[in-house]
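Some chains omitted; the rest stay in position.
As written, the chain order gives the labels A and B, with residue 1 at the start of each chain.
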Amino acid sequence: MSFQTKNITWFLKNLMSAAVFVITLSVFAFAGNTPDSNAEALDMVWILIAAFLVFFMQAGFAMLETGFTRSKNAVNIMMKNLVDFSFGSLAFWAVGFALMFGAGNAFIGSEGFFLNGVTEPTQYAYWLFQAVFAATAATIVSGAVAGRIKFSSYLIYSVVITALIYPVSGHWIWGGGWLSSLETPMIDFAGSTVVHSLGGWAALAGAMIVGPRIGRYTKVKGPIRGHSLTLASLGVFILWFGWYGFNAGSTTSGTDLTIAIISVTTTLAASAGVVSAMITSWLREGKPDIGMSLNGALAGLVSITAGTANVSPLSAVLIGVIGGIIVNYSVALFDKLKIDDPVGAISVHGVCGAWGTLAVGLFAQESFGGVNGLFFGGGINQLLVQLLGVVAVFIWSFGLSTVMFLTLKRTMGIRVTEEEEILGLDLVEHGAEAYPDFTVTM
Amino acid sequence: MKKLEAIIKPFKLDDVKQALVDIGIRGMTVSEVKGYGRQKGQSELYRGREYHIDFLPKVKIEVVVTDDKVEEAVRQILLVANTGQIGDGKIFLSDIEDAIRIRTEESGNDALN
């Protein structure tokens, strides 16, 4: 039924007969609105809106990353975020979805390339929801390698992660693979490990292989500061907003009333992450640091993602508090190791993702998600399974990403030249300046 | 004709401008600069790391005055821009050979009035 057909019979002609109007509008409905058809429709509406929110996180990542990096690379950051989503969603359509959710074995799926054979609307909705997740995993890497990676190499990498790296380990946990078939299946409700750690470890491989930015660790001078903390903050607010889709959408059902508790634990953990990260920085440095506070929000969000449907509000607060502390020390650690991560992606997504996944094994509570963790009398089994998942995904993601980045390094090269880096990626890669208003003042 | 270049603290700009105008100076040119000097820069934080900023924001006022106004202008600036704290800035004096008003092509002291 197309739009205009409906409209013809619509509105004012029927102004006098609202009843007729309703009938017209609901042609399908009268063919049979049933409780089940309504539930199915509500589930779909929920999945789609959640997917839209997760899509919007791309804007959040773009603002966060550009804010935390220099203006001479601002255009490049925008391009990377635009393009990893675009190539990523095409790659996930062509290949990734089939590998992740297609029938296959415990390790990999192998049916449904190009959405072949898919006809059910719900499956389309589900594809979209999964595609925006895949693109999120890809985007995480962008920030960690900002300011020096070659655009063409990044582009290839972002196809590989959405077409291959993300879907395979995703299959293990969400697609019916081995980690979900254990006696005690791994719990990663919305993807602390499937999405965030995976992206974080890939970012770690990327940052290590591409090396630190010029001047980052070689001189006495301070850190390389970003060019707009305002935009970085906007990015965090957008990400937090989108995260509601990420977590609560992961029920893939609007009739599943746990979406309420998920939204609450998400909010509390994020708030707790801000508070604890800020206080930690205050104690350590004597001032409440904005970079850490922003990272604290994300740390809280990443940390609660795995257990958002399985823990109590109080546990969510604790998980967020610990996430906010971890991110402080983790950022400092990677700095000491001279692994240059301009936006803190490795700490926020990798480390806190791991923490969040383990936290399920500690804080899960039967009355919320049906499973008890160590602190609630469930024994150590769940925790061990969570640990197994964390390690397995680390090995897979870090391993494959290392191979990939090294291959790129040895073939087409992975890093711009020193001169290009000094000039800035905007100019050399895109022939552009982000803020070129000087000579045009007229 | 002399040029005075005064490097001052940014928040003193309005006062200095007013002081100069009050003694009959009718034009000046101002720019934002960064200064390095005895005033040690702030220590800042960035994502959990403390570091030191060497360059501090300053404002540079360039004003070209006739020889007879130099002393007064200097005195006014000293009066107004002084907070008594390190970093108040400097005044540099140099010679200007000629000034020309673009609109009228007047030159010399006439260009300044």
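Convention: a residue touches a chain if its C-beta (ideal position, glycine included) is under 8 Å from a C-beta of that chain, and two chains touch if they have at least 3 such contacts.
Computed from a predicted model, the values in this text were never measured in an experiment.
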item	value
Copy-number formula (whole complex, one representative of each chain type shown)	A x3, B x3
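Note that in this section only the chains that are shown with their structure count from here on.
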item	value
Chain A-chain B separation of Cα centroids, rounded to whole Å	51
Chain B - residues contacting chain A, complex	44-53
Residues of chain A that touch chain B when the two form their complex	68, 221-223, 225, 281, 284-285, 287, 289, 291-292, 295, 328, 331-332, 335, 344
